[in-house]
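Structure, as structure tokens:
Only one protein chain is missing from this complex, and each of the others stays in its spot.
Which chain is which? They are A and B, in the order written, and residues in each are numbered from 1.
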Amino acid sequence: MLLVLDLLGLFVFATSGALMAIRKDFDAVGILLLAELTATGGGVIRDLIIGVIPPVAFANVGYLVVPVIAAVVTFFAHPAFERLTTPVLIFDAAGLGLFCVTGTLSALDHGLGLLQSAALGVTTGVGGGLLRDIVAREIPALVRPDSELYAVPAVAGALMVAAAEPLHQSQSTIAVSAAVSVFVFRLIALRRGWHAPRAWHRRV
Amino acid sequence: MLLVLDLLGLFVFATSGALMAIRKDFDAVGILLLAELTATGGGVIRDLIIGVIPPVAFANVGYLVVPVIAAVVTFFAHPAFERLTTPVLIFDAAGLGLFCVTGTLSALDHGLGLLQSAALGVTTGVGGGLLRDIVAREIPALVRPDSELYAVPAVAGALMVAAAEPLHQSQSTIAVSAAVSVFVFRLIALRRGWHAPRAWHRRV
Partner (left out) sequence: MLLVLDLLGLFVFATSGALMAIRKDFDAVGILLLAELTATGGGVIRDLIIGVIPPVAFANVGYLVVPVIAAVVTFFAHPAFERLTTPVLIFDAAGLGLFCVTGTLSALDHGLGLLQSAALGVTTGVGGGLLRDIVAREIPALVRPDSELYAVPAVAGALMVAAAEPLHQSQSTIAVSAAVSVFVFRLIALRRGWHAPRAWHRRV
């Protein structure tokens, strides 16, 4: 069940990478590269930091193959995906919730501190998209004042998971609640157009 | 013999980094940085993922020194290198063949799966050039629809090595055949002007 959700998250993230590559007129190699990097990049960085060698993305062959499938599908079907903006955003919000929760849990399991684990959970959720935007030479969506809250729900969810850890509650209950919270928070931010603030310009 | 080829590959990759730095009017520090990053970047990423700590580039001092030499030579002799486009492309094709084959073998030796090893072989071959283009703020040559096939020969060669692994043939025979295939495939792609396709725009 979790694996299915994980692979679904990979598929959606890979699709967002492939769509970006097509928008930038990259060739088939670029489409595949951005699909892989967006889907697996955040998790690979987390695994290198917590010492999971080889990273999960290189241990389980499904993690490499799903982005390839997403890239091939997007290669042919991208006009359909572009019409499906809302479903793609919904799946992406689900992937974000899932990745930041599993990333935090994985860091906790490897003995990292609460705040550090939350930071790595956020890295898992947003790292791939950051790498995608760097390779595509775009202002990272993560930091644009005109993009709806993306990292903030991930931070909230990761902190929830980390804060619940010392309570010794059932990990799965907490994981599900946190992932659902991130998902709902992100969707509300999208619908209401919530943005992170710019720097406090006129103070001092 | 293999070490000599490896250091030659490093030299050529480092030169391509140094030439890019000069084209972008970077200073001597930038020339050295891009030489090192282009030559050793792909292998360092591979080694971190398969758990070779410290990475080969930091274990054998030759791997750090050869790019320094390439940077110094290019610093003074770059107009000559620019006239030598064809030889440089030929050596670069040789380096690509060599790096993607040794990268794949190294991942297989560390117990990674066939597809994952092939992916890391490709990473070894193309990773440095990708880092070079990111630091130089260029559209990565790897993904430009107007650049001749580069990753595709690397993928083919890496898959050859991985596919031959379960056959328990002589590794060196396979390695040489695969490296030569990549080299020849890349040179034919250059001469015939073969490109990877763009996304399938009018389908759906």
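Note that contacts are C-beta pairs under 8 Å (C-beta built on N, C-alpha and C of every residue); 3 or more make two chains touch, one makes a residue touch a chain.
Not measured: the values here are computed from a predicted model.
Q: Determine which one of A:14, A:101, A:119 or A:159 touches the chain that has been left out.
A: Only one of A:14, A:101, A:119 or A:159 touches the chain omitted from view, namely A:119.
Q: Just name the one of A:48, A:69, A:163 or A:180 that touches the chain not displayed here.
A: The single option touching the absent chain is A:48.
Q: Given the contact definition stated above, which residue among B:70, B:108 or B:135 touches the chain not shown here?
A: Only one listed residue reaches the unshown chain, and that is B:135.
Q: Which one, A:56, A:73, A:88 or A:142, makes contact with the chain that was left out?
A: Going through A:56, A:73, A:88 or A:142 one by one, A:142 is the residue touching the chain not shown.
Q: Pick out the residues on chain A that sit against the missing chain.
A: Against the left-out chain, chain A lists 48-51, 110, 112-113, 115-116, 119-120, 130, 134, 137, 139-140, 142-145, 150-152, 195-201, 203-204.
Q: What residues on chain B make contact with the chain left out of this view?
A: Interface with the chain not displayed, on the chain B side: 21-22, 24-31, 33-34, 36, 44, 48, 53-55, 58-59, 61, 64-65, 74-80, 134-135, 137.
By our rule, only the chains that are shown with their structure count from here on.
Q: Quick one: report the Å distance separating chain A from chain B, using the average Cα coordinate of each chain.
A: About 29 Å separates the centre of chain A from that of chain B.
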